[in-house]
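Every protein chain of the complex appears in place save one, which is left out.
Then we have chain A:
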Amino acid sequence: MNGTVEVALRLLIVFAVFLTFPLIVGQTEHKVMAHMQGRLGPMYAGGFHGWAQLIADGVKFAQKEDVVPADADRRVFRLAPAVSLLPYLLVLLAIPLGPGEGAVGQVLDAGLFFVLAVMGVGVLGSLMAGWASANKFSLLGGLRTAAQLLAYELPMLLAAASVAMAAGTVSLPGIVESFQWWWLPWQLVGAVVFFVAGLAELQRPPFDMPVADSEIVFGAYTEYTGLRFALFLLAEYAGIVVLCGLTTVLFLGGWHGPWGADGLGWLWTLLKTAVLAFVVIWLRVTYPRLREDQLQKLSWTVLVPLALAQIALTGIVKVVIS
């Protein structure tokens, strides 16, 4: 009975994190973008610093009419937001916050493998949305999404494999446990490749070609309104949380900090994740959108060779020191 309560508690906490963290990132994005680009809109709602903007957005989404175009493939159209959102919930379960079994939703032996496999499913939602909308631009957007996944999944896998080699395990807590500070320079290339590839998979700027408004309106999400659109947005921000959390766990040492991991380990994980999330927002306001061919070229001619080089480096160093 005790075990049942514990599992229920774990699930509840993971679910609460899933509902709050993406919103925190969203709110931060409002404010950071407002400051960086001198935007007045996000600073208005509620008076002080526009604190109520997120609530206003939520109310707006909830009371909007849910329009499914008459020509659309109804069932697939309505299911797509759920398919794109839920994988990130599952991934959160496997990301460790601190040392020990108490600070992770569930220890999975093949955690790294599980996480990479499940993250790939999210893109299916965009593809379903693009196809089911019966809209030429949505279809193009969906195909671009798929092409982007194809291009960037590979460097991401290779960079993650490099960490698995360094740690000698594919369990996420196991990887953080064997982390040493000199892994930072050793795995630096892999970390950059992983983070950039993750950004591209999330379709965040500068890799937001699939939703390029000047070319294909809003890509796969053009026909969506109200709650279903909100779920797509939530999926994007949950994706940011997951990507930053994973980068922290794999490459930045998770709960390890300069003054040891005693007690405050989870704080280090959260801090590193938050800094990375800030970088994601920062990149959005800084860089212009890549063209579709530049995007493919970057992956195949830069990131994949870099990731292969990182694997070679990891292999040599690991064999030499062991």
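Assume a residue touches a chain if its C-beta (ideal position, glycine included) is under 8 Å from a C-beta of that chain, and two chains touch if they have at least 3 such contacts; residues count from 1.
Just so we're on the same page, contacts and distances are computed from a predicted model.
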*The chain dropped from view, which UniProt name applies: "Sulfate adenylyltransferase subunit 2", "NADH-quinone oxidoreductase subunit", "1,2-phenylacetyl-CoA epoxidase, subunit C" or "Multiple sugar transport system ATP-binding protein"?*
"NADH-quinone oxidoreductase subunit"
*asked:* Going by the contact rule already stated, which one of A:V67, A:L188 or A:V275 would touch the omitted chain in the full complex?
replied: A:V67
*Option touching the unshown chain, where A:A146, A:A200 or A:L276 are the choices*: A:A146
*Among A:V32, A:A52, A:L233 or A:L308, the residue in touch with the chain that has been omitted*: A:L308
_Residues of chain A in contact with the chain not shown_ = 7, 10-11, 14-15, 62-72, 78, 81-82, 85-86, 89-90, 93, 105-109, 112-114, 131, 133-140, 143, 146-147, 150-151, 153-154, 157-158, 161, 164-165, 168-170, 217, 222-223, 226-227, 231, 292-293, 296-297, 300-301, 304-305, 308, 311-312, 315-316, 318-319, 322
